[in-house]
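Left out: one protein chain. Kept in place: all the others.
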Amino acid sequence: MTTPLANYLILAALLFGIGLAGALARRNAVLVLIGLELMLNAANLNFIAFWRFSPHPEMLTGLMFVLFSIAIAAAEVAVGLALVIAIYRHRRTAQLDRFDSLKG
Amino acid sequence: MAGWFPTSVQPLVSALLAIACIMPLFGLCFALTTIVERKVLGRMQNRFGPNRVGPYGLLQPLADGVKMLTKEDIVPFSADKTLHFLAPLVLTVPVWLAFAVLPIGRNMSAIQLDAGILFFFAVGSASELAVFMAGWSSQNKYSLVGAMRAIAQMISYEVPLVLSVVPVLMLAGSLELNDIVAAQGTYTIGGLACWNVFTPWGFAGLMLFLIAATAESNRSPFDLPEGESEIIAGFLTEYSGFKYALFFLGEYLGLFAVTGLAVTLFLGGWHAPFQWLEWVPSWLWFAGKFGALIFLFIWVRATLPRLRLDQLLNYAWRFLVPLCLINLLVAAVWYWSGTWKSPVAVPVRWLVCAALIALPYHGLARILRGALPPPRKYSYAE
Partner (left out) sequence: MLNEIVFLLCAAVTLVGAVAAMMMRNLVHCALCAAGAFAGLAAIYLQLDAEFVGFAQVLIYVGAIAILIVFAVLLTRGGDVQPSAATTSPSWWMGLPVGALVVACLIGSIMASPRLLRLPSQNVHAPVKQIGERLMNQFVMPLETVGLLLTAALLGAVVIGLREPRKPESNAP
């Protein structure tokens, strides 16, 4: 193992930035959800990297957090996509800028 | 053998050696299974199988191989070229990975992973995207419908597949396949081995696992995605030549992988059934049990009719999943009752666990059967 911790953190930061930029810039609701998943994955990578480089890796705290995070992300994607499908049935579109009926 | 090479290269060399052993072995198995399946299916349907090429048709795989390799590779005009090309690769590559953790004999598993079973299921689920890629990239509505049905079937049957394995993990105390085989290595009275299948939860678990495995490899009676009389060929419609051969290979390799896992988890891996038979090499026992299970799969294919999609999905979610959960409970009861000390413990334990499995099975089947059609009236020609 010769790669320092900073490399993994930079990768996580780049991934987070890509996810964030994509979620803010794309129109389709499903793509926003994909960007959200990329951000969650970046955070998970951060946790695992810090766990591996920590002074007490036998505590396994980072690992546990990531396991729960993966489970929660799965639940969130399921509900989010169900919402997108339900809205599509009413509005016949999945473009986010068309959902403006509550606009003041 | 890897000790001949210098130490720095040893992991790489041992990995390459393992690959060089596994790939031809299971490739040969694939060729053999194609011809054996066709012959056995033929005999069960009261006809000969292929018997022209070679003695008793045994060189038929060669003829099939030549045919597949020389067929013209047709890609539809409006198909998505990259995805159409990548789909067979994405299907086949993860399945080869799954063979690395199977213990084929004593000290004969390619890698020992701490979370071996999880690795197995992870690579199994990675090949599901390939089915979608194949169906969608063909830009053919039959392909797409076939792909959607295939994915729905595969993700539905993944749940009973994994759940039926959990009692084995509970009672073996480890996710590593070598430990699970070692936990089945003891012999009881009369010299009979203590395989997992000889316990109530193990027997039910094996049945559930085999049913889910048949569905996961898209084999009859669950071969709706690629039924030849149903939907042309489902997601495989637009594939010809070598790519079709790769799909075929991937499917059979998936079957071998889950059969190997069933032998490892429930049938005692490479252990002999009786203690006085231990002198036979361990990989022969593995091969024997493996062959018996493959014969069982072929037998089921020859016998049962195809299930409809809604019947298939109902079967998975309403019948198999509750039974798997009840099986978990029974395994826990078995483990807890293993600490009883009274002399009547053994028959009572067996009776209680068997009843706990059999009664819900019967009850669920009754509830889900619905109304039976009225008894048939046969009218004969006068």
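First chain written, first letter: the chains are A and B, and each begins at residue 1.
Heads up, the rule we're going with is that a residue touches a chain if its C-beta (ideal position, glycine included) is under 8 Å from a C-beta of that chain, and two chains touch if they have at least 3 such contacts.
Quick caveat: nothing in here was measured; it's all calculated off a predicted structure.
By the touch criterion stated above, the residues of chain A touching the omitted chain are 1-11, 13-31, 33-35, 37-38, 41, 44-45, 48-49, 51-53, 55, 57-58, 60, 63-64, 66-68, 70-79, 81-86, 88-89, 94, 96-97. Across the interface with the omitted chain, chain B contributes residues 83, 113-115, 118-119, 121-123, 125-126, 128-129, 132-133, 136, 148, 151, 155, 158, 173-175.
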